[in-house]
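Below is one structure, written out as structure tokens; the observations come after it.
All protein chains but one are shown at their positions in the complex.
And now, chain A:
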Amino acid sequence: MSKRKVKDTHLPIGECITQVHHILRKRFCHQQLPDAPEGVEAQHRHLMELLKRSAVHGESNSVLIVGPRGAGKTMLLRSVLRELAEETEVQKNLLQVHLNGLLQTDDRVALKEITRQLHLENVVGDRVFGSFAENLAFLLDALRKGDRSSSRPVLFVLDEFDLFAHHKNQTLLYNLFDVSQSAQAPVAVVGLTCRLDVLELLEKRVKSRFSHRQIHLLSTLTFPQYSERVRAQLSLPDDFPDAKFAQQWNAAVTTLCEDKSVRDVLQRHFDSSKDFRSLHMLLMLCLSRVSVAKPTITAADFLDASRSCLADAKANMLHGLSILELCLIIAMKHLNDVYEGEPFNLQMVQNEFRKFLQRKTNSMYNFEPPVIMKAFEHLQQLELIQLADGSSAKTQREYRLMRLMLDHVQVMEALQKYPQCPTDVKQWAMSAFA
């Protein structure tokens, strides 16, 4: 596929669709870097300057990139690094160490990983170190070239920075910041985190060694920009093998983005979150519906995708409950209404259920208490009800206090959708005395 075809070649439609999937999936699922970061130009420039100074002039620096999940922190850093890597001087000079708070759960593991990423395993050998600082100093020393003045700068990238703050004594952070402050080896520390209060997590001695340089990624996206981004994400690049198909596709995408119903869908998504990931999820669902038989994305696809993105999972689960379980849920709902959210136990629920049955003359739901108990435990397993805090495991199962984890509205909506719901149950749900 890598061979560039001459323009105006016509590929069969199947081939085109495969290509579309290939390109767009790479964009949505593989976090392919965009050619230029959008919306974060200022931050990009800032970080670029900073890292360049470290890489070229050997200055030490520390910086935190703070932003909500999916705001593009990693994307920003990666695109800066990609740009840096194009300069030959940097290429042969800069060393990179990538750590992730999720993977390196304590400082011992982190140090091992640093040693490995700096390719210093054989230098360290079986040496035994007294302290963490000594070990790190040795590692950095080993990186110095012939004379002591010119050593290679090391870039430390700490993903999920807040998790490193939970390590014992924050040894790693302390040492890294300490090195970056003092005139030892040139070190640049870049932390990525989604916690705005991350500085509060740092100990005093660590905090005082940090440069307090923060780059915030707070999205100031407006809706027109958002829909423009959708268009850009969906359109095909110019070097698509079949130029005619690409043109048609891009035109279709442009008209799609102006469609009224699509705009409504996008507006709803925009209001709930503006980040890339939730957008990618939506677009991925749309893309998965594109096939040879239906070679464009339609407004209906968008509606479907958005519906399955925004669907209430609990309501979906309620749909699959048996009648008995549903009746128990309704009884719990009534108990919640009467006692204003106080916890309840199985006996109370059974009592409420029995009251409903007594009002009916021809009841078909005469279940034994153990059968009801089994249904109740199934609900607990599905975590639709949960043990209330104060209830100990010692009390009998019938009397353990529970809480309903559903909303009044959720129950009523689920009831509307429930297949073949008996009328009397529906009426009972409306009012406790029906």
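We take it that a residue touches a chain if its C-beta (ideal position, glycine included) is under 8 Å from a C-beta of that chain, and two chains touch if they have at least 3 such contacts; residues count from 1.
We take it that contacts and distances are computed from a predicted model.
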{"item": "Chain not displayed: protein name in its UniProt record (\"Cyclin-L2\", \"Proteasome subunit beta\", \"Translation initiation factor IF2/IF5 domain-containing protein\" or \"Origin recognition complex subunit 5\")", "value": "\"Origin recognition complex subunit 5\""}
{"item": "Given A:T88, A:T220, A:Q381 or A:T423, the one touching the chain that is not displayed", "value": "A:Q381"}
{"item": "Touching the absent chain when the full complex is considered, from A:A36, A:A85 or A:V292", "value": "A:V292"}
{"item": "Residue of A:L202, A:M348 or A:A429 touching the missing chain in the full complex", "value": "A:M348"}
{"item": "From A:A137, A:L303 or A:L324, residue that would touch the chain that is not displayed", "value": "A:L324"}
{"item": "Contacts of chain A with the absent chain, listed as residue ranges", "value": "14, 17-18, 21-22, 25-26, 28-31, 69, 100-105, 109, 112-113, 116, 162-163, 194-195, 277-278, 281, 284-285, 288-289, 291-292, 308-309, 311, 313-314, 316-317, 319-324, 345, 347-348, 351, 364-365, 367-371, 374-375, 381-383, 394-396, 398-399, 419-420"}
